[in-house]
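Accompanying notes for the structure given below.
Every protein chain except one is present and positioned as in the full complex.
Think of it as A, B and C in the order they're written, each chain with its own count starting at 1.
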């Protein structure tokens, strides 16, 4: 049976901490969040998983192969490096969305994000044999010529964000994929097995809703980093040949 | 005359670099972007300015008091610390939006973001006496009880992002403010002088469009960090008293 | 047969780079070196190994369990994060010293540290079943009362460094251990199996040469982090009971 593994990293009691004893200067909070994110991404990435900043105080990891010891080690490392601790909820499910929902449930059952005495919880279980997942790497067709070098930086930013939001909502509702902005004009969706047609529909939906055209490369593997590299190679094919959906493991339209 | 100072930090030739000689694993790119962002935020923040990650390869700074030497020092430091260089466009204008547009123009005039020989450009001029600006610090009323501890983490993420997008677009079109997500359920808008009524209208707009209710604290100063701390103190008043718009320097509705 | 695994991390062509095209400001070089060190320590530590900054451009890792893929992953991550690449020499031997000598030989055979075209080399082989090693964690008896709160900070610094140099040279010559300063008044020696008597002799030697008295906790395991935690627990016993050499796996004097 298909089963994906997702980890939710949630900072403990972070909101209250940011204003205790009085509000802290924003740049120090931003730097803290960014470094925590970089460290979690690196720790998960060293074991071929992916992590995304989400809301920064709630980060999402796709972590097929980490043991409970490995999560404990990440928690210990954060507790020694930062003035804040992190709780982790582990979940599994037949789509990334349901796996993340399970992870959220388990963490919520262990206490509120703002309970002062919920610290360093590790809730839920690891999946012994996670299923291969699709990593879909999207970017916007010809973004530099069309937008970055033409519009103001802020208009391009709003445009990219709106397009990524539209894509995220569509894929979540239609397929149970979870999608994240990863900088520039790039978004990465972690998907159950979808067909090329489904990707074409997603692209068409965003194009209609936001007047922005995505192209996508798709890879497939148990390990997100491996699937992601396959996706990036496939995206290069889109860039070179002008196609919109590429990926060796994706059934062609009509198949 | 009102004049705001904005800096656009743009990574040089970043897109091509990420796929040369072959696509690089995503976690290493994410960590790079996050650390660069943390370093720019800290460098600008040390001089009481604000910076935002924007699209990560295009970051925005509100930097009233940095000299050209200070920008050059940031560029040098990045060139020594990272495998990538950064160009900076400086702009001024009567709103943050027009200042950022000017900064974008000047940088675009110096060459495309993907020209291999545009490296470490510093385009545009610093403003000698920038005007005080409003920093508006928004967050969502009762987010932990309503959403974080109730919905799945991903649904809350989509909800927060949609609300911030709606707020950003509204404030940009109506007032020339520029707005950025800063983690959790927080957004910071850098605004020209607005009235309390205008903030109430923005909150009402988002509530209607997204069914999410913001509250906002507002500060005012030449230095974003100073204005931002005043805004955060004002936001605490909202949290304690249930009001939606607070700030010592904002004319009350009807004034 | 006893066999230890050591890795030598050497920055490629670093010296010339620091002065090209003209000398770079020292703080940017220091920050670069410190962050590289932090990243290597973390990557190795995530797999229960130890790493030390050595000369910063030459760092030493005790890495029993890293695969060639894991080293390649560290190299790729550094090449994406920093403006400099790193070569790695792997060595094994019957003492940590001979293992490091082998690692050095293999790296030197692959080219000079200042050859521009030696980049990202991974020389040597991993050991399939490394032997348990002793980790000896030394600190100075009562350093805060005797020195930190009494002498000038610089005199204490010179004193600690002289003592660590004396300890390092003694242990290297007498036993083939390699010893590193790790901050404060702490030094960590990675040792072949030594007796309690041998540790007492090392302490006596330094006391006589430098008038500084060390105490030491010793742990033993294939994994340095595990051995190191045992060593730290043992050092706590020294602190509480006034003994000088403690460790569950070390034969008592005379045994």
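Just so we're on the same page, a residue touches a chain if its C-beta (ideal position, glycine included) is under 8 Å from a C-beta of that chain, and two chains touch if they have at least 3 such contacts.
The model shown is predicted, which means the values in this text are computed figures rather than measured ones.
Undergrad: May I ask which residue of C:22, C:128 or C:241 touches the chain that does not appear here?
TA: Of the candidates C:22, C:128 or C:241, C:22 is in touch with the missing chain.
Undergrad: With the full complex in mind, choose from C:156, C:175, C:198 or C:215 the residue touching the hidden chain.
TA: Candidates C:156, C:175, C:198 or C:215; residue touching the omitted chain: C:156.
Undergrad: From the listed residues C:60, C:136 or C:191, report the one that touches the chain absent from this view.
TA: Only one of C:60, C:136 or C:191 touches the chain omitted from view, namely C:60.
Undergrad: Write the list of chain A residues that the hidden chain touches.
TA: 24-25, 27-29, 31-32, 35, 76-77, 79-83
Undergrad: Could you list which residues of chain C touch the chain missing from the display?
TA: Looking at chain C, the ones touching the missing chain are residues 8, 10, 14-15, 19, 22-23, 25-31, 33-35, 37-38, 41-42, 44-46, 50-51, 53-58, 60, 97, 100-101, 103-105, 108, 112-114, 144, 148-154, 156-158, 160-162, 165, 168-169, 172, 178, 182-185, 188, 225, 228-229, 232-233, 235-236.
Undergrad: Touching residues of chain B against the unshown chain: what are they?
TA: Given the touch definition above, chain B has residues 39, 42-43, 45-46, 70, 73, 77 touching the missing chain.
Simple rule for what comes next: only the chains that are shown with their structure count from here on.
Undergrad: Quick one: superpose chain A on chain C by CA and send over the rotation angle as a multiple of 5°.
TA: Best-fit rotation on C-alpha atoms: 180 degrees.
Undergrad: Look at both sides of the chain B and chain C contact and report whether the same residue positions are involved, with over half shared, or different ones.
TA: Both copies, chain B as well as chain C, present the same residues to each other, with over half of the numbers appearing on both sides.
Undergrad: Roughly how far is chain A from chain B, going centre to centre by Cα mean, in whole Å?
TA: Each chain reduced to its C-alpha mean, chain A and chain B end up 22 Å apart.
Undergrad: Between chain A and chain C, what's the gap in Å when you average each chain's C-alpha atoms?
TA: Roughly 37 Å separates the two chain centres.
Undergrad: At what distance in angstrom does the C-alpha mean of chain C lie from that of chain B?
TA: 43
Undergrad: In chain A, which residues are in touch with two or more of the other chains?
TA: Residues 42, 45-46 of chain A touch two or more partner chains.
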